[in-house]
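Below: the structure, in structure tokens.
Every protein chain but one is kept in place in this view of the complex.
Order of writing sets the chain letters: A, B and C. Residues in each chain are counted from 1.
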Amino acid sequence: MMNLLWLIPTFPLAGFLILCATEGKLPKVVTACIGAGSVGLSAIAATLVGWEFVTSDSTSYSQVLWTWMVVGDFNVSISLYLDYLALVMVGVITGVGFLIHLYATGYMWDEEGYSRFFAYMNLFVFAMLLLVLGDSLLLLFLGWEGVGLCSYLLIGFFHTDPANGYAARKAFVVTRVGDTALILGLFLLFREVGTLDIQQSLDGARDIWPDGSVMNTAIALLLLGGAIGKSAQVPLQTWLPDAMAGPTPVSALIHAATMVTAGVYLIARMQDLYLLSETATLCVAVVGLVTLFIASFTALVQSDIKRVLAFSTMSQIGYMFFALGVGAWSAAIFHLMTHAFFKALLFLASGSVILALHHEQDMHKMGGLWRKLPIPFWSMLIGSAALAALPFTSGFVSKDAILLTAAHSETLGMTFWSIAVAAAFMTSLYTVRMMYLTFFGETKTEPHDKSKANMWLPLLVLSVLSIGGGWLGFTVLGTLFGDKGVPFELHLKELVAIATMCVPLLGVLVGYLLFATNVFDRRKISDSAPGKAVGRFWFVGWGFDKIYDSLIVNPFRWLARVNKSDAVDYLYRFTTLVARIFHNLLTVSQNGRLRWYALTMFSGLLFVLIVVALI
Amino acid sequence: MNTQATLMASLPYIVLAGGLLVVMLGICIRRTHFVAWSLTMVTLIATLASHLLGYEALGEGITVTMLIHIDGVSYLFNALFVLAAICTAVIAYQYVDEKLRFREEFYLLLLAATFGSLTLPAATHFVSLLLGLEIVSISLYAMVAYPEKVRGPLEAGLKYMILSVASTSSILFGMALIYAASGSMEFAQLTPVSGSAEGDVFYLLGHVFFWSGIAFKLSLVPFHIWTPDVYQGAPSIVTGFIATVSKGGVFVVVMRYVMESDVFSSEAIAQAIFLIAAISMIVGNLLALQQRNLKRLLAYSSIAHMGYLIIALFLVATQPSIGFETAIVYLAGYFVMTLAAFGVITVISQGSDSELASIDDIQGLLWRRPIPAATLVVSALSLAGIPLTMGFIAKFYLFAAGIEGEMWTLVGLLVLGSAIGIFYYLRIIFAMTAKPEGELDSVERGSWTGISAVAVLGVATLALGIYPTPLVDFVQTLVRVSGF
Amino acid sequence: MMDATGGIPLEHVIWFAITLFLIGVVGILIRRNVIFILLSLELMMNAAAVVFIAAGAFHDQADGQVMFMFILALAAAEVAVALGLVVQLSRRFKTLDIDAASEMTG
Partner (left out) sequence: MNVALLIGLLLTAGLVAWSSERFHKSLPNWVALVSFLIATIWIVFVWLNGPSEGGTYADQSYEWIPRFGISLTLRVDGLSLMLIGLTTLLGAVAVVSSWTETQTRQGFFQFNILWVMAGVVGVFSAFDLFLFFFFWEVMLIPMYFLIAIWGHEDKAYASMKFFLFTQISGLLMLVAIVALVWVHYDIHGIITFDYDTLLETELDSSVARLLMLGFFIAFITKLPSVPVHTWLPDAHTQAPTAGSVILAGILLKTGAYGLIRFVITLFPEASQEFWVYGMGLGVISILYGGYMAYSQSDFKRLVAYSSIAHMGFVLVGVYSFNELGIQGAIVTMIAHGFSTAALFMMAGALQERLHTREMSKMGGLWVRAPRMGAVTMFFVIASVGMPGLGNFIGEFLVLLGAFQKNVLLTVLAALGIVVAAVYGLSLMQRSFQGTPNPDVPEMKDFAFREMSVMVVLMVGLVWVGIYPQHVLGMTDAILPLLGVVP
């Protein structure tokens, strides 16, 4: 049974190939079946394999498919590796992935390039599965780049709009920067440890650097660079908001549930490297913290509903990084899972809303929809609750796990904790704002709900998961990292625990007062000069884009403009010019006058005479 | 001295002289172009054949009086010159028939010139040098200016004549001084009478005059300036003859001169020649750079080529065998490609009252006149020294010689010169590939004698380029036999 | 080399010849009439001839005189051709001015 592992990624690949080969000539229904079905099949395969794995007492299973390349002592094979971590990821990818595909069959129905869409989506799932199942870092990198490619393709799916194209390229290039760091990390790792096989290299690292070293830290940091790029963490986060240009299911699958969490997976996967290096872990934590802080503030002032979700995604992933940094490995992965549930839910629900409003994404043009769009409303409500980590939601469980472990971690625990909690407050604040602007207040646009079963079913399932998903945590994830990492019971420091629990509620309350009632007039704050300035600053995502444009993009463009006709070429043009000049000068001497010719001859004779005389 | 052997050895001269008389008498008896032409051809072919007869008697080489030393190398050059003359005659027939009024004497001059050129490779004495040189030159003055009613040839002839005579007298003067200094006119004994300061001065001065004149005949910078005008003015076929036989002859005799009397032991002279060669390589190519008239262009390129050839001359002074081998192979190649080029111009000019030598005239020639055009392509590539052609082998020899003699400067300049050269040779080719206005049908006009002769030259260029071994071995053996 | 040939030292003769030669050169350079140019050419040749004779005498060999003969013959032949060209010149350009015949340039 376990040897069916290879089937899991194969199904989506097959789907992709079929859809490509048929060039979209298939009827839409068939396309939908293939597109969603392939993922469904691999989900089934995943469950079978997973069940086998869980029931068996083995902690890991690896399957070698074929030798990729052997050059001297560099030897990589294409092989899959399954352990609990991978299993969770596979579960999320295939499960949530399937639901989103299902949803997309309805969402994309009226769009151009229906089958192209599903081809891309299947390819993405395939690449993502390789990423998490890859036994060697090179195979992981293959998946890593593959998902990047699909993200590029899907962001720019509506390619006739240049803006989308720009967003897509931005996403690809920015992540490419991270990837470069990652690949350099691989080079360094290979040079130091001599292999790119994940398990071997981890063992090797433990043997070579029993108590850490600069090299180890360097590798860890380089890998972190890759993770930052993929997971849209500061300072490489700028691509994610623009990535919302893609169709909403894409945002749900790639930019919320799976791809953006690849960074988290990478770090978790290479855990031992980080355990060996204080600095590296600290960096991870700081990166996460900064991101989640910045993002949550930015989310507060966005007007585009998807951008709000994008920034919230950023901040949630910030939480995960933070968790990894403070050693809450299991919690991080746990939050990854729950976040996949509720964020997918939120995106899909907002997608329904957007669809109902004819692709209107501006929240200020929404409002009062809660009665008109019940299913989206309720599912969105649940999702928001989970996002805001209100009690008894999955989000609550995972986030508390993180915060509490943070509080317990010895190094600067409380500082970290307080910042994180503040961010948690902000989270619930902007969640409330989002909910209010979208569903309450007076109606600004008339919705046309055209959600069919294949669209509300996923919402339903995901809602259930967002609530109940939390309880999965204790069953599965407890054993996730075995002895490593922090064991998973919460011995509460009462005060901390209570604060952690209450802050979100407080946020909700404040949010309610701010947005729903006129207890204090928020206009006054936002219209006041400092308020405006801060608002604008937050709105543009703390001005990272501007900095990058003026520091890198525009200079490069300028250089490209000025040197279109290769400066080096002037070197050669110049030489030819010189030759021409000499040619013209010499030609003057050929004036056809015999006596002048005679003169040159005799002067030539004189010249020879002088030469001979001189020597 | 074995008279019989001597006679056998000098058979080519005898045959050619006899033929010359026969043709002359023939003309006196009856003026018929074709007869005169065929007599000429017979004579030339007989001369060529007589070399084979004479070769047995040759052995190490035979000295006929003090003036002439006949050996394998001189035979080799003779054969080369005669072959060139044959090509000239073949290609010339149509031209003479079409353009000239007094047709028959043309061949007389041709034969005379050839005869003169035959004496040069064997000359070991100032007198034979002078006679050979002048027989060639004087016949050429007439040949250049031969066509009537056209201004170009006359102008060219006058310029060539006056300047050439001036250079001759400079050579003479040089000889006289050298003679005064050394008391002999045999190449082998030209070392100045020892212990007299003036002697050395006269010797050097004499060489200054001598080499200046020679440089003129080889059209080396700064004595090159007559070349383009004469090349352009003269009928292409005559130009071809000047470019090959007269220059070749002069070069051979100079080589022998350098070998027998080691003038280059005198640093000053060697330096002067070196300088002249160096300048010629560059200036010649630069002058040709944007030249639009094919004949002028070839004139300039010939300046450069003669410059390259000086490398061989220097090698002759130190290692005669390699030097001669190089020179022979190079000249052989140069002959073939140059004759081909001028032959093509003659062939394509048939039927038009002016010569089609401008680069505009050959636009799209490759599609209008495939065979001559293809030949011109080959010879241009060959002149540029691109592989597959004889020109490459020749250039390769020069590289080898230069590196063997460790003349790095000259080799470097050779590279530079060839680099510039490629540019204008390619322009010729490009012009011919250019798409002509309105698809012209590619049908060959004109005389098949000319076209086939040209084609043969083109094929020869390729054949020798691809498989030069026979030529190379032949040359090598002959040079060995001649005991250099 | 002071031992005289008929009392005149060789180098004197040579300097004299060089002067002759130069006169010829100057003649070519300054005269535009073809006939005079031909004269100058003759002058140059004869300069050489003089040296030959003197040198021959100096080395007491006949070679010098022999060479002189050759030079005479040579000069004659050249003049023969040259005059033919001159005639053509006067026919076609209607002048003896050599600068008239300067149509080919570049």
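The rule we apply is simple: a contact is a pair of C-beta atoms (placed from the backbone, for glycine too) under 8 Å apart; a residue touches a chain by one contact, two chains touch by 3 or more.
A quick note: this is a predicted structure, and the numbers were derived from the prediction, not measured.
Novice: So which of the visible chains would the left-out chain be touching?
Specialist: Its contacts among the visible chains are A, B.
Novice: Taking the entire complex into account, which one of A:14, A:149, A:599 or A:615 touches the absent chain?
Specialist: From the options A:14, A:149, A:599 or A:615, the contact with the absent chain belongs to A:149.
Novice: Which listed residue (B:132, B:284 or B:468) would be found touching the missing chain in the intact complex?
Specialist: B:468
Novice: Which chain A residues touch the hidden chain?
Specialist: Missing-chain contacts on chain A: residues 20, 23-24, 66-72, 74, 78, 138, 141-142, 144-146, 149, 152-153, 156, 159-162, 165-166, 168-169, 172-173, 176-177, 179-180, 183-184, 187-188, 190-191, 556, 559-561, 563-564, 566, 568-569, 571-572.
Novice: For chain B, which positions touch the chain that isn't shown here?
Specialist: 381, 386-388, 392, 396, 399-400, 403-404, 411, 415, 418-419, 422-423, 426-427, 429-430, 433, 435, 467-469, 472-473, 476
By definition in this document, only the chains that are shown with their structure count from here on.
Novice: In terms of C-beta pairs in contact, which two chains are most connected?
Specialist: Pair with the most C-beta pairs in contact: B-C.
Novice: Suppose each chain is reduced to the average of its Cα coordinates; what separation in Å results between chain A and chain B?
Specialist: Distance between chain centres: 78 Å.
Novice: With chain centres taken as the means of their Cα atoms, state the distance from chain A to chain C in Å.
Specialist: 97
Novice: So, what's the distance in Å between the C-alpha centres of chain C and chain B?
Specialist: Taking the mean C-alpha position of each chain, the two centres sit 26 Å apart.
Novice: Can you list the chain B residues in contact with two or more other chains?
Specialist: In chain B, the residues touching two or more other chains are 158-159, 162, 166, 170, 228-229.
Novice: Counting only residues that touch at least 2 other chains, which ones in chain A make the list?
Specialist: As it turns out, chain A has residues touching two or more other chains at 587, 590, 592, 594, 598.
Novice: Would you mind writing out the residues of chain B in touch with chain A in their complex?
Specialist: That would be residues 158-159, 162-163, 166-167, 170, 204-205, 207-209, 211-212, 215-216, 221-223, 225-226, 228-229, 267-269, 271-272, 275-276, 283, 286-287, 289-290, 420 of chain B.
Novice: Can you tell me which positions in chain C touch chain B when the two form their complex?
Specialist: 1, 10-11, 14, 17, 21, 24-25, 28, 34, 37-38, 41, 44-45, 47-49, 51-52, 54-56, 58-59, 61, 63-64, 66-67, 70-71, 74, 77-78, 81-82, 84-85, 88-89, 92-93, 98, 101-104, 106
Novice: Contact residues on chain C for chain A in the complex?
Specialist: Interface residues on chain C, with respect to chain A: 25, 28-30, 32, 98-99, 101-106.
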